[in-house]
Every structure is written in structure tokens, then in C-alpha cells.
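Next up is a structure, given as C-alpha cells.
Part of the complex only, each chain left as placed.
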Amino acid sequence: MIKLFHVTKSYLGDRPCIADLSLTVDKSEFVFLTGPSGAGKTTLLRLIFAAERPTSGQIIVGGRNIARLSASAIPYLRRNIGVVFQDFKLLNNRSVLDNVAFALEVIGERVGPARRRAREMLGRVGLEHKAESPPQRLSGGEQQRVAIARALVNSPAIVLADEPTGNLDASLTADILQLLFDSNARGATIVVATHDRGLLTRFPRRAVQLAHGKMTSDG
Amino acid sequence: MATNRQLLRPLYFLQRAIANLVHAPLMSLVATATIALSLFVGAIFALSISGGEALLNAWGGAAHLTLYLSPAAPDEAARILAQRAAFLAGPQATVQTVTHDAALARLKHDLGDLGRALDGLEENPLSPLVEVRLPRSANAAEVRALADQFARIPEVIDVDYGRAWLDRLTSLLLALRWTAILLGVVVLAATIFLVSNTIQLTVFARREEIEIMKLCGGTDWFVRTPFLIEGALQGLAGGLIALGGVALARHLLLPKMADALAFAAGMDLPRLLPSQMLAVAGGGAALGLLGSALAVGRFLRA
């Protein structure tokens, strides 16, 4: 599903944040991406959903070669990928419900059904009662759960989650991971970036470890 | 194709555009106000120029041409000339023949007491003449063209139509028009520049929203369409406000101008024709649309 061949990403004047990385994630696989702060986890996810272009190397996602994708094709790639951003990226001038429904509207869903499914998804992250609030009025952990709801609401084939539990306590973390495991069980390919190695001991899965943009362990 | 599905949802985009307008009143206000003020200044300005022209023409009053024949020409020649002049000047002009005798009688009357002295003349040395009074609506250029036509008639030895006066009127109108062209171009350029920049600023204030839409898989058209609709709506609102402003200004100015316009009987403050009103409203919408298209386009490329 996701294949990286000798991918390097460097920003002008800095040493590369991803250095000659090769990685394969199969369809319906669940992978943890770990590594210390600044290791390149977020950059790797951004490369996969084409928010950045690699400096060199090839990236193939769902059979499409990202490096060769035209600008107008990128939106259609992203519709198959649900992303939980590390900084949430919620629209502050819309209600929580609209934020989640928005991911469905973008792909052409009608407003009525979109809102129904969004409300149901909010229920699954425990936030149905905050549906009408603007995200600003939510606590950090609540915002994070809205971001997760938005990423999962259109049942994407790929889910990329960047520190999805950084603001959640242990019991909510387990709930959210269960959502991701369920989605995985229904066939989605899932990559979760996290700095929390405790997660790996509590939920043993394949774990790819990065440090300074290089893979240091896998398995 | 999802794109086609979206293009079939105009109501969805209209809804989103209206929601955005309602949720960010400051931005919609600024863009609408910019368009309204630009169109208002432009419209008032155009009206002032056209009013100025009308006023100058009215000031000129009804034009009056006098065609002189040779003193030796018989009265009959003057009558034939009068028919020809009436044909050239059109049905709205009044044409009058002044025979040899009538010319002398007029002079006598004008001289008053001194007139008696003319009784001693054996022979009438005055020319017969034809007087052409043009309607008020005739403008300087028309008067001049007609005078040239008359001058080319062989029997006519002189045409009197206040050439100096007309020359000045024409010069003044020319100066007015050049100023109008300059200011018009400036106001138009200023309007487009201000509107596009203002909308650019409103787009900039929503850059996060655009970024998030694109990250969620929105196509450029999905991002752009609500902005275009918003721009057109703001522009339309701006155009309507400008029209209201013009009506108000006319209402306020009318009593003040009444005195100034007293001499120009029948002249009214210039008003916008229905077609011009449509042009202002439609121009506002077009301006808003264009401004939005430019601003969002620049942003999506970046």
C-alpha cells in the first residue's frame, strides 16, 4: 500500500530530516512510527500524503507514484487518506460537527448525510455533547479527538495519525487506539507516529524506529 | 468524477458562501464597503461630468444663426434661401426671412429718435437676411457644422453665429472631457486595485481554512467556488449600496442646486438611466468576482 524507495528529504541549509529511507507498509497493516523529537516522523507522514515532495527517491501510495503526481491529482489521493495532524488543524470559525462533516463534504457527500455520519463519529470519540461548540472552546484532548474523528469519518483506505494520543490520558488513549484497531480490522492501512514507547509495550505491533531521519529498527 | 458532482451542487456552495459571509462580518463589510465606495465615487463623478456638459450647453442657450445675402439680392432670393435653410436645419429649427424693407424698419426701430434721420435715404443699402433659431438641444459642434454648411451656399455672403463664443464653449468641453478621461481611468484602476487587494487580505485572513481544505482533499475549485460567490455577492451588495448613495446624494443636492440651475430652465440634475443602474450593480458583482478570482488564484498558486 505504501512503499518508499531510498527517500531523502532535506530543507535548504539543514542536514536531511529523512535520509535514504526505504520502507514498505502492506495493505491492512498497522505500524507504529517512533523516535525522539525531531527524528522525522511528521516529515515522513507529510511525504506520504504529498504535503511535501521528496528531494530524491520514489514514494508509491495505493499504486500511485507520488513524486510524479500532478498538482490537480493530489486532492484525489488525499481523499483516500485520513490524517490526524499533530497540531490538529481544525477550523476555528466552524462548529466541531462542521469540522468533521467537512471531510465528507469535500469528497462530494451531501450535507444531510455528512452531518449524520459526522455526529455518529463524534459519539464514538465521546464528544457528541460538544458538536455545536467551536474547537477553540474545547480542551486540548477534546480537540485531538475531533481531529481523530475527522480523519476516520470517511473510512479512508489509509490512516496517518501523528501523535494521536499526546493530549489524552491512559484510558482515552486505549479507546482511541481501539478505534484505529477496528478500522484496521475493516481493512485500512494505519501508520501511527508516536514518541511514547509505553504505547508499544501496552499494544505490541510492528514498530519502525527513526532517529535523525534514518531507520534504526523495524519489527 | 467528483468534480462534476461538485459542479452540480451550486446550492451547497451558495450555502457555504453565505455562511462564510455571516461568520466573518468584518471581512465582508470591508470588501463590500470598498466596492460600494469605489462605485459611488465613480458614479457621482460620471454624473458630475455629464451634468457639467449639460450645464455648459444650457448656458449656451438656444443658438441663433444669421445668414446675410448680398445687398443687391432680391427679397425673393431670401425666401428661397429660407426654405433651403429650414430643410438643412431640420424641423425643430425656426426660420425667419427679413426682407430689405424689414431690415431697414428694424434698424429704424433700434435707433429710436435717431431713426427719423433714415427717412432721407433714396435707396435701401441693407442686405436681406435669414434668421435660423436652433432648438436648445443643439450643441456647439452641431451649430458649427450647420454654419459651415450654410457658408457653402453661394447666395450667402456671411454667416454670423458667435464663433468666438462657440470656440470657447468647445474648448471648455474639451478640457472637461480630458479631465474626465484621466480621472475616470484613475478611479477605475484604483477600484480594481483596491478591491482585489482588499479581497486578497480577506483571503489571507482565511489562509488556514484554505490550507485545511486542501489537506482534507478539496480540489482547487472546491476551495475557490465559495470565494467567488462571496465576491460576487459582496460586489452586488456594494453596487446596490452605491446606487442608494447616488439617490441620496441627488436628494441632498437637489435643493442646493436649484438656485444654480435656475437659468437653465427645464434642466434637471443628471440621473442614472435604468440601464446605467444595472451597469453599476452588475459592475459591482463583476468587480467582486474578478477581485476574488485574482486573490484566490494568486493564493492557490503560492
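Observations on the structure shown:
When the chains are written out, they are named A and B in that same order, and each has its own residue count from 1.
Convention: a residue touches a chain if its C-beta (ideal position, glycine included) is under 8 Å from a C-beta of that chain, and two chains touch if they have at least 3 such contacts.
All of these numbers come straight from a predicted model, not from anything done at the bench.
Only one copy of each distinct protein chain is displayed here, while the full complex in this structure file has the stoichiometry A x2, B x2.
By our rule, only the chains that are shown with their structure count from here on.
Centre to centre, using the average C-alpha position, subunit A and subunit B are separated by 62 Å. Subunit B makes touch with subunit A in their complex at residues 2, 5-6, 9, 12, 15, 23-24, 208-209, 211-220, 222. Those residues of subunit A that touch subunit B in the shared complex are 49, 51, 72, 75-79, 81, 83, 85, 89-94, 102-103, 105-108, 110-111, 150.
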